[in-house]
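What you see is the complex with one protein chain gone and the rest in place.
And now, chain A:
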Amino acid sequence: MASNTLYSPRDPALKKRDDFEDILEERRSSSDLRYALRCYVPVVYKGIAPCKPGVLKTAVLQSDRLRHVVAEMSKETGESADVIREEASGILEEMAHRLRLGTVRFFAYSLSKAFKALFQRVRVNEDGIQRLQQSIQEHPVVLLPSHRSYMDFLIMSYILYTYDLSLPVIAAGMDFLGMKIVGEMLRMSGAFFIRRSFGGDKLYWAVFSEYVKTMLRNGYAPIEFFLEGTRSRTCKSLTPKLGLLNIVMEPFFKGEVFDVSLVPISISYERVLEEALYARELLGVPKPKESTSGLLKARKILSEDYGSIHVYFGHPVSLRSLAQGRINRSQYNLLPRHIPRRPSQETQAFVNETAYRLVRLQEENMVLRPWVLVAALLLQNPDGVDMERLVEQTSWLRGLAVSFGAFLDWPDYVSASKAVASSLALHTGLVRTEGGRAQLAMEPKEPGSPEEDLFDRAASVLSCASYRNQILHVFLRPALLGMAMQMAEASRKDDIYSCFSFLRDVFSNEFILCPGGTVQDFDEACYMLTKCAAVHVQKQEVVATEKGQRILSFLTSLFQPFLKGYQVGPAPFLELVDYPRELTCYEALSSDVQKNALAALLRMKVVRKLKV
């Protein structure tokens, strides 16, 4: 099921990207209060049917879809329709946003203060903003930012407010409601809250989907949600969730709107606020519950330097163009449109493919700092590396990454040694530099029990890995090819392809690999490695070149931790106590790797789930 839309053998290094502007610059030189109180007149969708949040709720409750579901449930359960309607109204009450400009202004003010304290710069591509402004007027817009931090949606709304764009309504997890006052304030700044799971609850699903669709159809406001569903603790993109994407596409499939613009947005942090928390979470320490007091305690992070944030608004993707030739919209002709039904297989495949495509677009425009390259190299050298050599390797890796299309924030006038030095300086907590050598900071500050030491060591490896992870998407396909060549131990293209396909299958929970895209990915990998002269692709064979050895061995060792993690499988803890210096294995401790590995094994039917 190859789609020819995704992959075109263009040179990734030549990808044109927009320039950034720092929006904090102005904040540092003019009054935040005036900024928060300024006249705010956003451009709106041309077909907008203006309405207040209250009217919106009524529209949802009186929609044909909801009436249908209520009538059906009443018939099934014997419950009176009024009771079910009450229940629906309660769900909506709990869910709905109450966007108010006053609250937005409050956030505009306090976030200005907070951002200036936390970050050096918040950089935005203004061309992207202009494109977005255009799209907002033409068609309903869906904003799809990457999700690495709680900051993401605050940043988004802040930027849209700054540029006088309509404020989005944002799908947020119910957990936030646990925060007193803050939850309600988020609600008043445009968040609406959905339960994490409501699998079988028909009524909940109906209220939720109708609510989102009503806002979309009316062009009420841009709708924002996270394709990845939750914050990525590893800084790798997560397999996209399809529920909301399905919902926002349906009005187009059913002809209720002419088109929908899907806007992938990449938010990259030089240092994620939750950095330390994530590593602990990955090692099994439960996520602290969202609470207002927790938020207040977290104030101390205000005193640290989190570098820059880059927000890249990608090109709006027209759903109509994507669906052209893929979705036969007349399939909805024979059933009244308000009667819910399962999407056809072709639709599901389309939604899935689109989701992957969008996440890849997010990945592509993630800005990478030189530190990411350094972290990748340090993780490959557990015993430390000479500064000189590190600089040389970083410089080499920079060339490779750029030729593979990485979006590096490394201007030409900055020398490699300078870039490495400043990277190390910003991450002193993670690296130790002594006597001209750089090494991951592995030794605990104060020795504790072996388990505690192990925990600390693992935590710092995982923190470092979360930086390296940011660049994996650039190297993923060529690396899979490299590993496949190693695995196949032969140069026949067919053998290599089948190993490639197998590896791709194994790692499809771990990385963004769209089901059904094996052929394209293989071609893409061959193209990229051929371009940097690492392999020679012939009709029947793929051969590594002399020059390619360095590239291939770098690529394979870059992904070694995952290969190891999957080999070790469950319960690696004991082994590690015995071989604590085996660095790659620390990553096997990550609950994320374990979860993905287990999912892969289940999917590939290697193991079976037994209910205990």
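What to note about this one:
Everything that follows uses one rule, which is that a residue touches a chain if its C-beta (ideal position, glycine included) is under 8 Å from a C-beta of that chain, and two chains touch if they have at least 3 such contacts; residues count from 1.
FYI, contacts and distances are computed from a predicted model.
Missing chain, UniProt protein name, picked from "Immediate early response 2", "Alkylglycerone-phosphate synthase", "histone acetyltransferase" or "FHF complex subunit HOOK interacting protein 1A": "Alkylglycerone-phosphate synthase".
If you put the hidden chain back, the residue from A:287, A:329 or A:547 that touches it is A:329. Note on the undisplayed chain: of the listed residues A:258, A:396, A:502 or A:527, the one touching it is A:258. By the touch criterion stated above, the residues of chain A touching the omitted chain are 47, 255-256, 258, 328-330, 332-333, 336-337.
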